[in-house]
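Before I ask anything, let me first share the structure, which is written out below as structure tokens.
Note that this complex is displayed minus one protein chain, with the remaining chains in position.
Note that the chains take the letters A, B and C in the order they are written out, and that residue 1 is the start of every chain.
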């Protein structure tokens, strides 16, 4: 059906394998996962996930996000488009990505180190991340300023001899609650006097450095997302060797830009997958339940919702696939309008479709009995993650208006 | 400003008193309440709330929901309109109603017993409820059927000698998780062969009756609403004396109708209050934070949201006040269109306004640091509570079309 | 039903009289009016309208817009609220206002001369306008600039001896196509060097002055609104005596503000009336037609539309009545937020309700066979008339944010 897009046979086979893995292992584990989180120490690894990761490692689907032809890191050699179609499938379950070491923010962090790190960085941090031995976080957003405008970021990175000394507070460091989180990629100001887009740098901060304190976890519309979690982290006189800087001082924005594209595709396609699942649940539930002598699915308004959802999903999927295709063929820079668009479209899509699915489920839809309630909370959050919708709409509008300036 | 609506001086004085109480006691207690719930046994009474209730009892605002001129129960003698305006104020805080013994579902249950109970019922259950000594739940919705169509309800109430024997499972029994919950008003089928709207009855079920089992709590988009909570409750061969029935067999629908109106006003006005608070937070945060060289509140899109929110709030408030006025002057039956309308309008209002406020707050808006995240979850739920929006839209449309039938 | 609002018996009687007049004379004339416009010289008075005006004059409803207690002008002495409720009724028909000399822009112009004109102005222009002998236009908007920002207005009014000399081009001068249009109230710049809000003045321009040229008529989404029409008018070296200025130089904005309030109430209430009529047509048509074995009115989506329309109409009506009440009790200045709100709410209301009504009518809905198509075009225009929605949203937001500044 989508065969106008170039998908290799290799990718198609991975897709088949992934679909089977989802059916055989992921979906049946969802309830168990939830239960184990509820019953155990919320902030420790979850047994069923460790089992799934073991299976994922054997499946040949491990690290498939690593699209680069990096033989020694055993990436899957997929294009953004190809991997995107797999993200949709993984995205259907909230536990669908981690079994393949494909969950955010690790994927983005691994890509960042792969692209911008030294061989030493790779040996020390990329290797164990790819092996799933450690986890990582990305330390950008700050509580004290509107971080949607990254020039507002205030954390200081000050050179002192062979070290950089870091001071500041970051929050929404996703994954930082996990005891296995060992490395942060942190963005901060090295030179407040440089021109605006040269002030910030990115640096690798070992998470067990003295002065790094996880202050608390942040919840997301009532969910703590344990054991992964989102943390507020204080960096107080944290010292790291100068070699930990990525690319060099003042290149934070450059890295942020380079890092963006693939992550957007992943997020957006996972959202499409989440929306597909919500639509499926809407139909199933609607066919099961009867009110006022009619199946809920066959009431006029429900049919209207189903149709709207189908139309929105199809359009969003095509848009994301098209954006991925453009990234693959003309590069992230030319495709930046497309990358901005999918951010807005996918997050709002899933919010709307899940909202309708909840309505069809009635009160069950907001309870812990289905995945809809947490999807709804996630969707709300996706409209803020990586910058609120409005920032991306600004970008799209600016690119549009550019052609009319002269 | 709203002085075309008849509000007595007595009510105006209560309003002043309430406003002061909110400022003096309620708002400053919000964080403490949250903390005490987090830190203590979630399902036990919260100390700060007990203090607030003590103050509420002294304040002369206790039980002000009891609009009826029932001297011996010391109701406030307010009209629906007058009490409605107080609900808006209490609704601004999620802990704003309980200090005055004005929180759902207790208010609805007390009204039900007041209107339909015998003197014995009143002595045994209404008295301690009004005194805030015990709490109650309302057992209507069932997990196995689409309860938006109440004729679907399957719980059986079967006469056996001087007892009724009850079998069935209810869920979303709000307040049933609280250890002080001592009485349920339960709706169930006494006669499956009667005509559709005569099959159901309402009966008082002491919550410590053998056979009553709280199976689990239900969460609402990630929130457990402890210590109040929403429970799934099994009734297995539960025996209650025949005198516990309200009004008589087959009169469940009649009571359900009578109970509805005031509760809708309360819910709707609390929603208006919640929306007002969200708008206030949107403005405050927007004035504080700067991005891309501009205060967020002064960006074009934010101003658009502020204006939309203001227009929606004003319209919704007028609609609810008007509905309350009609209930007071022409009665619930004539006002049933208005009562259906406010249900839909208020729930959707608060969803939209809170959504915008979250967007202005950025990631903080979905965290535990403000009341917005829980308001968002509540709002989503309000579109399902007391029947999904769609059921009420049907009612409104039917009443509209009635005039064109002949 | 709305009896919490103060409506005098006098106004109630006028309402009864008006309702009867609509049934007896207006509705039955709608088709005839349309036909006479089609068949005759479009830009000449329409016979049936002249008959209706004769009846209107006799009815005691003539000039009822003139709310001021101006005995000698025989105003109806109605409050804004009272007259507003009559506007809703007149608004149900596109030919409902003119028979009572209550159509825009004449009402606004008469009020302006009444409030700000000299006795001489009144004798010369107000008298024949009130008698329905002549008509008028309001010359504000200009084709060359964004007139939503009135400081952009460029027409010059230059003193030369005992005359002012006017040069500029105005458009959207509604009513100026009518051969009976004898007077324009024109806004233009007397002093480009004054502070921004003191540069503009308003002046009376006899429409037969040398140099006044009607260049062409403007259509509104395909409608020419003959014989009334909207004109582009050139003013080239037009001389008027200095006494024609209203209030004095530099007071244009002051008059514009004063003129605004009542007109907004009229427009908004007429929009509510138009929406009511569209809802009525939606129900009637929906009950008549059958598709796929079901009455269109009883399909789920149609019922959803009917309910939404009812809820939106009720809210909008309450908002407009409330705004009128505030104007009557606390004055236009305090009520300026309310006046801005009804502008946005009413125009968008009628657009949405008419849109749904068209959809229920199918292709007939866009044809000349019903009033829906022209209502749809009008509604689209109302979102621009008196400044686009966005300008009013800005005002509302600014007033909201004001309280947070300090």
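Simple rule for what comes next: a residue touches a chain if its C-beta (ideal position, glycine included) is under 8 Å from a C-beta of that chain, and two chains touch if they have at least 3 such contacts.
Fair warning: this is a prediction, and the values are worked out from it, not measured in the lab.
Visitor: Which residue from B:303, B:317, B:336 or B:356 sits in contact with the chain not drawn here?
Guide: If we include the chain that is not displayed, B:303 is the one touching it.
Visitor: Can you say which of A:17, A:55, A:180 or A:393 touches the chain missing from this structure?
Guide: Of all options in A:17, A:55, A:180 or A:393, contact with the hidden chain holds for A:393.
Visitor: Among C:157, C:233 or C:296, which residue is in touch with the absent chain?
Guide: For the chain that is not drawn, the touching residue is C:296.
Visitor: Using the document's definition of touch, tell me which of C:240, C:307 or C:373 contacts the absent chain.
Guide: Touching the chain that is not displayed is residue C:373.
Visitor: Name every residue on subunit A in touch with the hidden partner chain.
Guide: Where subunit A meets the chain not shown: residues 1-6, 279, 283-284, 286-287, 297-298, 302-304, 306-308, 310-311, 314-316, 318-319, 322, 325-326, 329-330, 337-338, 341, 344-345, 390, 392-394, 396-398, 400-401, 403-405.
Visitor: May I ask you to list the residues on subunit C that touch the chain which is not drawn?
Guide: 141, 143, 145-149, 152, 171-172, 218-223, 289-292, 296, 299, 301, 355, 358-359, 362-369, 373-374, 376-377, 380-381, 383-385, 388-390, 393
Visitor: Which parts of subunit B are in contact with the chain that was left out?
Guide: Subunit B touches the chain not shown through residues 299-304.
FYI, only the chains that are shown with their structure count from here on.
Visitor: Compute the centre of every chain as the mean of its C-alpha atoms, then state which one is farthest from the centre of subunit C.
Guide: A
Visitor: Interface overlap for subunit A and subunit B, more than half of numbers shared or less than half: same or different?
Guide: Copies use mostly the same positions to touch.
Visitor: What rotation angle, rounded to the nearest 5 degrees, superposes the C-alpha atoms of subunit B onto those of its identical copy subunit C?
Guide: Fitting subunit B to subunit C on C-alpha atoms yields 180 degrees.
Visitor: List the centre-to-centre spacing of subunit A and subunit C in whole Å, with centres computed as mean CA coordinates.
Guide: 53
Visitor: What whole-Å value do you get for the distance between subunit B and subunit C if each is reduced to the mean of its CA atoms?
Guide: The separation of the two C-alpha centroids amounts to 43 Å.
Visitor: Between subunit A and subunit B, what distance separates the C-alpha centroids? Give it in angstrom.
Guide: Here subunit A and subunit B have centroids separated by 37 Å.
Visitor: What are the residues of subunit C that contact at least two other chains?
Guide: Residues 302-304 of subunit C touch two or more partner chains.
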